[in-house]
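Other chains of the complex are left out, but the ones given are in their true place.
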Amino acid sequence: MVFVCRKEHFNAAHRLFNPSWSKEKNEEVFGICANEHYHGHNFELIVIVKGTPDEDTGCVIDLKKLSKLIHSEVIEKLDHKNINLEVDFMQGKIPSCENLVVAIWEILAPKIADIAYDPHARLHCIRLFETQNNFVEYYGEW
Amino acid sequence: MVFVCRKEHFNAAHRLFNPSWSKEKNEEVFGICANEHYHGHNFELIVIVKGTPDEDTGCVIDLKKLSKLIHSEVIEKLDHKNINLEVDFMQGKIPSCENLVVAIWEILAPKIADIAYDPHARLHCIRLFETQNNFVEYYGEW
Amino acid sequence: MVFVCRKEHFNAAHRLFNPSWSKEKNEEVFGICANEHYHGHNFELIVIVKGTPDEDTGCVIDLKKLSKLIHSEVIEKLDHKNINLEVDFMQGKIPSCENLVVAIWEILAPKIADIAYDPHARLHCIRLFETQNNFVEYYGEW
């Protein structure tokens, strides 16, 4: 079993905001992250796939195919967007990094085996850096 | 003459948008950077001061004082803000990195000598990273 | 279960030195790291908490609270200090990275659940970079 990791980037606006709370409650809980006109980040997304290297290619998955999948399913929906207003898979959710990694996992997990050399390859981890100092990881349910 | 450099960070939303143009013209010129709901970045700001090291301290400027100045005059106005809507010194300007560095220069340049050990110290450069791949520098008028 | 990670920094002096050994033995074992007048590092400390995102906030823990806790319990005791001479929780221990991560774990582990949104959240990992090339990780006893 080898773990293969691919890093991609997107730049997006968001705010932490619970619509069932008052403006004051949101500011009390989320501080400046609740700023009503949004703020933004250069997000770094790392997708980790685990599987057995294929004999013919020496690879678990073609990283160019993995990169294309991440772009078409995730990056194109997030890059240069407002996560609160424009990202279909985040509607009705607070756009925290925790909710983002779970949502990205659910999008990508069912699609990995189809594009891998190893038909048993599967998604292992979604890691998301919001800043150099803040990042989250999700390994699926367990 | 020694050059002393301090890096600070801010996270902000913006969009490239010329209000005298149509929506179509903005999209044609600025592409996804014109997205009407904004996007954002982790900006890195480097402020460079030049001067002669003081005999008593061995320093050109107290970097804690320089950091405080940058925070009170620049970072607090930009961090977790929408540059188009909320930053006083960018009103009426397109929030490009080029316009940001010139505006930040104009704010900081007159205030450097007052907080430096060297009374002749002055601002040398404002460098601003929008992403790891895009950055701009301004050295004042010449 | 989501893993939430926060990076902090401290600059400290230390030396690797076993007081029950002779000066020669210390130099033989630790080489230049035993230098009697100390040397130092820009340490990077990554604290990883695991838990379930809270429904109301979308977050496992408020990262500002986590950062404050790390500062008051760990960073303020280490930053700009001599680890051999001045850090209470390292007295009687060789200030290796291995001993540092275990000591920091013991300080932080009991305090995580109290400040998290998820009352079952707990410390998952202490990672400490001494240099870009040398780092250690501790995941508690197991």
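For clarity, chains are labelled A, B and C in written order, and residue numbers in each chain start from 1.
Heads up, the rule we're going with is that a contact is a pair of C-beta atoms (placed from the backbone, for glycine too) under 8 Å apart; a residue touches a chain by one contact, two chains touch by 3 or more.
Keep in mind that what you see is a predicted model, and the values were worked out from it rather than measured.
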item: Copy number across the full structure, from 3 displayed chains; value: 6
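Note that only the chains that are shown with their structure count from here on.
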item: Intersection of contact partners for chain A and chain B; value: none
item: Cα superposition angle of chain A on its copy chain C, in degrees to the nearest 5; value: 120
item: Whole-Å gap between the CA centroids of chain A and chain C; value: 28
item: Separation of chain B from chain C, taking each centre as the mean of its C-alpha atoms, in whole Å; value: 34
item: Multi-partner residues of chain C (each touching 2 or more other chains); value: none
item: Chain A to chain B touching residues, read off their complex; value: 9, 11-14, 32-33, 35, 37-42, 79-82, 85-86, 131-132
item: Interfacial residue positions of chain A with respect to chain C in the complex; value: 16, 18, 21, 29-31, 93-99, 101-102, 132-139, 141-142
item: In the complex, chain C residues that touch chain A; value: 1-8, 48, 53, 56-60, 62-64
